[in-house]
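Every protein chain except one is present and positioned as in the full complex.
Now for chain A:
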Amino acid sequence: MSRAVRLIAFFAAALVCLPLILAGLRGLPAFGQHTNPYGDAVNAQGEALRHVTNMVAAVNFDIRGIDTLGEEFILFTAVTGVVMLLRGARGEARSADPSEILHRRREGRSEAVTGLGRWVAPTTLVFGLYVILHGQLTPGGGFQGGVIVAASALLVYFGEGYAAWRLIVHSTALDVLEACGVAIYLVVGLVPLFTGGSYLENVLPLGEVGSMLSGGIIPILNVAVGMAVIGGFCTIALEFLEETRQPKEDDE
């Protein structure tokens, strides 16, 4: 299909769809006036029933827990796909640098970048772990915190360079982390079946509102998701960085 034909087809389709889109927009609730009985019910009863203060976490890891399991599998499958597509001539030697395959002129790293990285990377790591562990109390959770932890690993790469980054990022460890995260989620969901409950039912003691261990299975699932996200996103970063690197003779 030539470009002109494609554009004509696009505008013709847009003309047909426009009235439908406008009709759909008119059916939406007025902005700021939304009344969803489910959301209101969660807001009204969530803290009393689940002993958590972050209602988004209550929805994600308890009320809609099975959907989040599916979401975690989407992440897992996508990361597996990335690894299968990119894994090829990948070495384990840590001396080589990415970007040499592109013959870029390389500037030395400024001491300011290294110095700042040494402050920022550990702080980001601690912040990410905090966000994962307090997911049921304050904004955050396994997905957000996991991405922050993965970003702290990348900050090590910016500050210290490729060799140091590969010292802390092992692909086997990441695979184990990601697989364990998904497996813990699955197994925690299975436990209630043995006591006559339903899958992913919150059967653990709920604890005290405001405590880090409150919410029964919610903090456990948060940590499981955090593990899977750390493993997944670090793996993606590793695979893409390896693409820019020339494999050496002595590499595996």
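By definition in this document, contacts are C-beta pairs under 8 Å (C-beta built on N, C-alpha and C of every residue); 3 or more make two chains touch, one makes a residue touch a chain; residues count from 1.
Note that in this section contacts and distances are computed from a predicted model.
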What name does the UniProt record list for the absent chain among "ABC transporter permease", "Phosphoribosylformylglycinamidine synthase subunit PurQ", "Pyridine nucleotide-disulfide oxidoreductase" or "Multicomponent Na+:H+ antiporter subunit C"? "Multicomponent Na+:H+ antiporter subunit C"
Option from A:A121, A:L137, A:A153 or A:L200 whose C-beta touches the chain left out: A:L137
Chain A, residues in touch with the chain not shown (by the definition above): 3, 6-7, 10, 14, 21, 25, 28-34, 36, 38-40, 42-44, 46-48, 53-56, 58-60, 64, 67-68, 71, 74-75, 78-79, 81-82, 85-86, 137-139, 141, 143-144, 147, 210, 229, 232-233, 236, 239-240, 243
